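Every protein chain except one is present and positioned as in the full complex.
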Amino acid sequence: MARQLNFGVIGSGYMGKAYAIALRALPTVFRLPAEPICDMLATTSAGRAAEQARELGFRRSTGNWRELVEDPAIDVVAICSPTYMHREMALAAIAAGKHVICEKPLALSSAECAEMADAADRAGVCTLVGYNYIKNPATALARQLIEAGEIGEIVHFRGTHNEDFLMDPGLPMSWRLRKAFASEAGALGDLASHIINAAHFLCGPVAEVIGESQIIHAQRPNTAGVLEAVENDDQTQFLLRFESGVMGSIEASRIAAGRKMGLTYEIVGTRGTLLFDQERLAELKYYRADDPPHLQGFRTILIGPEHPDYGHFCIGTGHGFGYNDMIMVEMRDLVEGICGERPLWPRFRDAVHTAEVVDAVGRSQRERRWVKVGESE
Amino acid sequence: MARQLNFGVIGSGYMGKAYAIALRALPTVFRLPAEPICDMLATTSAGRAAEQARELGFRRSTGNWRELVEDPAIDVVAICSPTYMHREMALAAIAAGKHVICEKPLALSSAECAEMADAADRAGVCTLVGYNYIKNPATALARQLIEAGEIGEIVHFRGTHNEDFLMDPGLPMSWRLRKAFASEAGALGDLASHIINAAHFLCGPVAEVIGESQIIHAQRPNTAGVLEAVENDDQTQFLLRFESGVMGSIEASRIAAGRKMGLTYEIVGTRGTLLFDQERLAELKYYRADDPPHLQGFRTILIGPEHPDYGHFCIGTGHGFGYNDMIMVEMRDLVEGICGERPLWPRFRDAVHTAEVVDAVGRSQRERRWVKVGESE
Amino acid sequence: MARQLNFGVIGSGYMGKAYAIALRALPTVFRLPAEPICDMLATTSAGRAAEQARELGFRRSTGNWRELVEDPAIDVVAICSPTYMHREMALAAIAAGKHVICEKPLALSSAECAEMADAADRAGVCTLVGYNYIKNPATALARQLIEAGEIGEIVHFRGTHNEDFLMDPGLPMSWRLRKAFASEAGALGDLASHIINAAHFLCGPVAEVIGESQIIHAQRPNTAGVLEAVENDDQTQFLLRFESGVMGSIEASRIAAGRKMGLTYEIVGTRGTLLFDQERLAELKYYRADDPPHLQGFRTILIGPEHPDYGHFCIGTGHGFGYNDMIMVEMRDLVEGICGERPLWPRFRDAVHTAEVVDAVGRSQRERRWVKVGESE
Partner (left out) sequence: MARQLNFGVIGSGYMGKAYAIALRALPTVFRLPAEPICDMLATTSAGRAAEQARELGFRRSTGNWRELVEDPAIDVVAICSPTYMHREMALAAIAAGKHVICEKPLALSSAECAEMADAADRAGVCTLVGYNYIKNPATALARQLIEAGEIGEIVHFRGTHNEDFLMDPGLPMSWRLRKAFASEAGALGDLASHIINAAHFLCGPVAEVIGESQIIHAQRPNTAGVLEAVENDDQTQFLLRFESGVMGSIEASRIAAGRKMGLTYEIVGTRGTLLFDQERLAELKYYRADDPPHLQGFRTILIGPEHPDYGHFCIGTGHGFGYNDMIMVEMRDLVEGICGERPLWPRFRDAVHTAEVVDAVGRSQRERRWVKVGESE
């Protein structure tokens, strides 16, 4: 493993730390074609960056993300900043010839996403978007079973991404609730995008949607205690048709009492059904119509070394798989993708589709009709 | 209990037998204002009717339903025949001054339902429609908790009624699959109507819908083995707005592999959430945001004597509640309703709303837009 | 169904009502060789008996159980009185040539049980003991699967019967807590006996045990509010060896917080495992080692018409099965058993074994060693 990949991470919050954990442990978990190095960390101030770099194990730090992006030693730029900054950062990184992994949602609109994907294509750099939940072995297994025909032809998809982190109306305003910083798609952009991406991964692209969104807590206090208007949705729901003709529906909420990580899907086929719930992330439920009638029932498959990726973490089935393990699979994909050993997915180009679905849902609500994904305005 | 109510049941299939079981056991389970009597059974032939009457415990039988409807000794007519016969039978029973309980869906269209409801109103007879699942104590508890404000203001409703009894494409054609006998609403009319009714019961009437339906197995063999076209949907899904403004969605399928009695709902409120699954019919899951943060989680409430109706069947919590027990609650409601001791719900009038929602979903698909429930053509 | 069987029921409490419900509905559910009639009810006063008879649907009543037992019209005596009265009532009924169904536990000791079984054998009457939980279709399926070899050779049995109806230390003294009325086996006699019987049904007779019991709430208030000593155990646990050599364990409690009907068992075999929990009485969980490795997992089988008995109640799988349905299966067994169409189980003779296990657990605690079931004192 002579080759090294120097990572520069922008942002030291939740995802920045998760990336650092994953990058540190990665070479011990997997045999990799290159060793990822936590090289530089950028946050909004030099002092804070230096302190965080020490804590998270980066060699260098900066209070200016442009410095990181332009540093010749950096091979890969990881963007973990608020959504509205993604475009500028990613374009700068691409311009500097860096490979880029960017947190989701990729940008404020599908147009921005497309601009970023175009730039990456022209520059010939590798990209990946942080739709990390599809990196779960249980979801990889779901895809394997679908491809192997174990549920027959897909008939219906229902997906959710429900959480309740904003259910308390007393929680303060934040950038996530503002149009300029997080787009007018709230739960739709932040959460539904995960399950849209999973639907894409499992059932192919989406052709058409109709939906609606709503704001339940219309105002929240700012830091001065003054109420300000929330500018994007707390909750969304939409019907969809995949390009394959399969029917489906998706819902997402950030105020769904009791749901902590409620990314779920149910995929019904002509010969079986798959059920998944990210709150029990190391299980896949499977009903098989070919079992003898008196022995039929949903079985709970505990993920183990007989399924994708898990065996690198632990040799015992059902011993547990965690959030950061999922991020490690994502980083493994990235490293191997950059080294040409694996196709990358979802790239910026693939995330354009997710963003187009989000945009189409918004338009379908404004125009009260079914909207084709990618339909011109 | 000097008063008696003579029941005449039309149809000796699945529901006819369930009614007979319930009527027989009813006076032992509940203290009733009147004793229901299994008086007469009507099926399509006199011989078959006589045999079935003996087996199910009816005093008399007939091969001609009009004879039953017009018999002066009959107080209540129970209609358990295929959908297309409901209207004629119900109108005849009402004309003869009988109280009527009719299986669901009430009729082939909302117009037919309204005609029947109007006739009943004019005649001043009592009516009930066999949306039996809302008679479950768990669902009665859900309504109690909602009314007591235990989940705060309702924010979202998601309901399903998924089964798989028609998932095998080799199963033969039947009246349920034909427009003339079961309407052009297949799973939509037969199954979604149950969960639409439950939504009505729990969250109030529906104002607007948009949806679509599909036929997956387009042809099925008739008794001669010749393939014939299936004329109504295997599966449906739609978005809805309640009159209260609450957002929701409903789906139903008769080909949902693995689902045997998949009537489920999730009702999210501002302070809690309720989950129900008819496959575990004696449980209600409840999340309460007011629990201390480190002790929060969905709790599984096992239904017992501290909840509605259950104590009449058994004094031990969690000892079990069955399908026929639910029918007994329904019959108890009917008997008490006829005796003026309890408001009846859902009456024919209430089922008009369910039928209007079904009709509106159909129209929303044809016109590819949101349709108001009850919107004039 | 010309033949009739006149039932005389002693006791109008919980079980008396359950019997009445079952007997009333039985002929509508099953095709029976004889019609059971709710003929006479006996309770402790003539007035109360008359009132209850009216409510529960008996033709006649008495305040003197001997009158019932000796009435020539009575064919079957059902004993639903407190345990300490079982022996005298059953012996009188047997002496009068009646068939007898008796609630569990059958008597205060295995010696009493054996005396009752001997009397029944000499008189040639049919007997049945009210271990109703084994009448559940899910448990009948478990036995079918074991007999069909679907889990290979049995390796281990673990059973529980945990409830919490006495967890509140403020609940008053009752006959169940007194040695003279309910034996010195409290939870052991009242609850563990159910799961011992189920173990016997599923895995054969028990050869040896060692266990211990404890009283947690040593005193309870009598009706005058004065604290009195509780005389039998709140909780028990024991290890056992079946005659087959299989190892197992059983526990029971009447103070197990949260358990409402916690009769559960896990039966591990060399090729699979079965799990059952009476709180979800219409499900059986099954793990099959012969499934392909990546598709293995416990499956949840929902009970339906493809399993024993259920189809008589409902034609839809997973539509629900209740406590009183289970009692109906028990009564069906009794009626068919009396008519010679089915072997009865568990008879008085079979309940002797259960009582011997209970006695042996008591002795094993006193002598602090393994005790053979039936070992002479």
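Going in written order, the chains are labelled A, B and C, and every chain counts its residues from 1.
We take it that a residue touches a chain if its C-beta (ideal position, glycine included) is under 8 Å from a C-beta of that chain, and two chains touch if they have at least 3 such contacts.
Quick caveat: nothing in here was measured; it's all calculated off a predicted structure.
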Residue among A:Leu5, A:Ile21 or A:Leu240 touching the omitted chain: A:Ile21
Out of C:Met40, C:Ile74 or C:Ile151, only one touches the absent chain, namely C:Ile151
Sole touch to the unshown chain from A:Gly47, A:Gly149, A:Gly204 or A:Gly322: residue A:Gly322
Contact residues on chain C toward the hidden chain run 151, 155-156, 158, 164, 167-169, 210-212, 214, 216, 235, 237-239, 247-249, 251, 253, 255-259, 268-273, 287, 289, 296-298, 368-370
The missing chain sits against chain A at residues 1, 14, 17-18, 20-21, 24-25, 27-29, 31, 54-57, 163, 165, 260-261, 278-282, 302, 304, 313-326
State which residues belonging to chain B touch the missing partner chain. 141, 150, 285-286, 288, 291, 293-302, 306-307
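The working rule: only the chains that are shown with their structure count from here on.
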Shared interface numbering between chain C and chain A [over half = same, under half = different]: same
With chain centres taken as the means of their Cα atoms, state the distance from chain A to chain B in Å. 41
Rounded Å distance, chain B centre to chain C centre (Cα mean): 35
Any chance you could list the residues of chain C touching two or more other chains? 302
